[in-house]
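One structure follows; several queries about it will come next.
What you see is the complex with one protein chain gone and the rest in place.
Let's look at subunit A:
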Amino acid sequence: MSGRARVKARGIARSPSATEVGRTQASPLPTSVDLSNNEASSSNGFLGTSRISTNDKYGISSGDAGSNSMERGVKNKQDFMDLSICTREKLAHVRDCKTGSSGIPVKLVTNLFNLDFPQDWQLYQYHVTYVPDLASRRLRIALLYSHSELSNKAKAFDGAILFLSQKLEEKVTELSSETQRGETIKMTITLKRELPSSSPVCIQVFNIIFRKILKKLSMYQIGRNFYNPSEPVEIPQHKLSLWPGFAISVSYFESKLLFSADVSYKVLRNETVLEFMTALCQRTGLSGFTQTCEKQLIGLIVLTRYNNRTYSIDDIDWSVKPTHTFQKRDGTEITYVDYYKQQYDITVSDLNQPMLVSLLKRKRNDNSEARLAHLIPELCFLTGLTDQATSNFQLMKAVAEKTRLPPSGRQQRLARLVDNIQRNTNARFELETWGLHFGSQISLTGRVVPSEKILMQDHICQPVSAADWSKDIRTCKILNAQSLNTWLILCSDRTEYVAESFLNCLRRVAGSMGFNVDYPKIIKVQENPAAFVRAVQQYVDPDVQLVMCILPSNQKTYYDSIKKYLSSDCPVPSQCVLARTLNKQGMMMSIATKIAMQMTCKIGGELWAVEIPLKSLMVVGIDVCKDALSKDVMVVGCVASVNPGITRWFSRCILQRTMTDVADCLKVFMTGALNKWYKYNHDLPARIIVYRAGVGDGQLKTLVEYEVPQLLSSVAGSSSNTSSRLSVIVVRKKCMPRFFTEMNRTVQNPPLGTVVDSEATRNEWYDFYLISQVACRGTVSPTYYNVIYDDNGLKPDHMQRLTFKLCHLYYNWPGIVSVPAPCQYAHKLTFLVAQSIHKEPSLELANHLFYL
């Protein structure tokens, strides 16, 4: 175990996001740049995924999976794969023009910047060989860079491949150097390729250049982003500090190369692991200290400030002390204390502390034993927020205040970054030697599509704000509601009183909504999950339309066991309500309204509609998610509308045992959905539009080649004479560009319904951005839509407006949501199954939105 402490670790991604996993498994990738003809480049993570996690909401970077050096940037191509999929050229109706024209034009500022370079700019790719061969990359680089031929040129080198912006005189250059040990090494530099600026390899190199520049601005790369430890934002009352930073990338957008930057924060705790241990010891005493300590610390991610790297704590070694020795890579023995003194000039003060153990990420195709790194608690700072912290409202509020920057704050930070790049001599020199020039911020024109009217039963309402029309529809009757005659309420003794008062309230609001709720049978049970489940088993018979459970606590087992039994073993819609929620007297009416709406939907009611100009259109939403218990199970949720008004849905969730985020059960689902449509409408839908969410980086190809054919074959297979026309749209909630409107000399969030389909889009795709949510604090993020298949031939205008309309139809929220309703339903369904049920819900429930 040599040189453990020194070994570079890139921290292991502990983020629960399923996409991380999916991405790394997407496909084996070529490791050499020579193969890169077929891929273009952006930075890592130009388009993230649509998964929401708490961290995303707060704009805090959560990923600790890092790529920290240039060779990573060259080799890691998963993210660049998507760009080789040119879907637009196959779509005849948008080949020439994919922009819409309707709506009111609005001037928008973006977080994108021009990157200028001379017309004839070229990149020269060389291959460098060493005789005798050297294993150490560091040594290879040092030897090469020491030569005067190269010292003043702009260069990027990973140990084998060298990029230069200026051509060397000879095609093959031979150099020789002497190492410190006196060995003479011969280096041969051979020209391999001359690359024009549009080449995908260039874009990778541009990204590498910008990473270098940000390092020159004394920012540190943690994960994929760059942070500035010298200007922390402190939140002293919670012992937190935030490092401000940026996620950056360079890529080709519609017509030119652009640099994009988005603000990001790293949350750190102002506490070393040693301090944490001491405090814990004082609190709990010595008995059982090691176990408590392991329980609290293991699994956390720490940052070592001496090299600004992150590690996860996988174990604690109580038997090793800083005074013990370890073997360095060259075979010499050294104590940890001496090592840190020599290497970083750090004196370890506590010589009796145990050592933290981190399991280092193994390299690909490396079957060797796992490598461990020993870390000194005194030097490790805790990062991120614990579950305990995230449930602390005050703390999260304080963090949100700092991290959720309003558009003006974001704009200021961007301006400062640009200013720094241009003022810092080193950074500017780096840019200039490469022949690049940092240009102006891009502004473009978007369009605001008209707002939608909400159709109620006998009333058409024009909401004051599409963000929330709950007030506007208060007096209106909902479209269609089944009467709720036979139902149960399960509650405990303590909650009986609130249940009664809630029931009265519920019946009152439901009545005014046009939803008839009869008096239920109330069953009192003891306060434990077993009692609830037994009562459900005993009292639920097939006549029961709905079971409402008033849960005494938010313990997950209550919810999980009830949902599990009532979704698959005995399919009856269920509604769980926390007793705590019902105790909020002042809010009783609005709570009851919301629950009444959910209950209506669960037994097959419809709340509202928007005008859909296309007759016979089926919309489908697909989302995927990993099961929370068994990680090799993929939960695929599919939701399809079954009436032309798009108010009734067929929902099905399928579990598949695969390692990728790709669905292979779509034909089964589509056939079922088309049969349902046929049953209700006595015909097949003329058009089908599929919104696919949950797509990770690098999966576009698989989608086009694997999922689209499944959908097509099910559409073709179901009818012999006329086949429905299909469109497939990939929906992504997370994307790099941000848009601001300029108003009264300051920038603001753009209005709802803003569509951007030029400049910030990609030339090879039929894509657009749509803003369909409101950010009450911070900056709104647009949703990105990429039409990968389109038989329907709808005009871009119509496609955009239809998408906007669909964002109004999510029945769990009386307002517009960030993705089209079928996607949100599919997401909700997969979430329920992945978190609570872990098996396929019964098909008997498929006609109701039982998962709301």
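By definition in this document, a contact is a pair of C-beta atoms (placed from the backbone, for glycine too) under 8 Å apart; a residue touches a chain by one contact, two chains touch by 3 or more; residues count from 1.
Going forward, contacts and distances are computed from a predicted model.
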Name under which UniProt lists the unshown chain, selected from "Gamma-soluble NSF attachment protein", "pantothenate kinase", "AP complex subunit beta" or "Protein maelstrom homolog": "Protein maelstrom homolog"
Which residue of A:116, A:275, A:317 or A:791 touches the chain not shown here: A:317
Residue of A:432, A:493 or A:705 in touch with the missing chain, whole complex considered: A:493
Touch criterion as defined above, residue of A:357, A:747 or A:771 at the omitted chain: A:357
Listed residues A:445, A:501, A:537 or A:763, member touching the removed chain: A:537
Where the unshown chain meets subunit A, residue by residue: 291, 294-295, 298-299, 312-317, 357-359, 362, 367-370, 372, 485-486, 493, 518-526, 528-531, 533-535, 537-543, 557, 561, 564-565, 568-570, 628-629, 839, 844
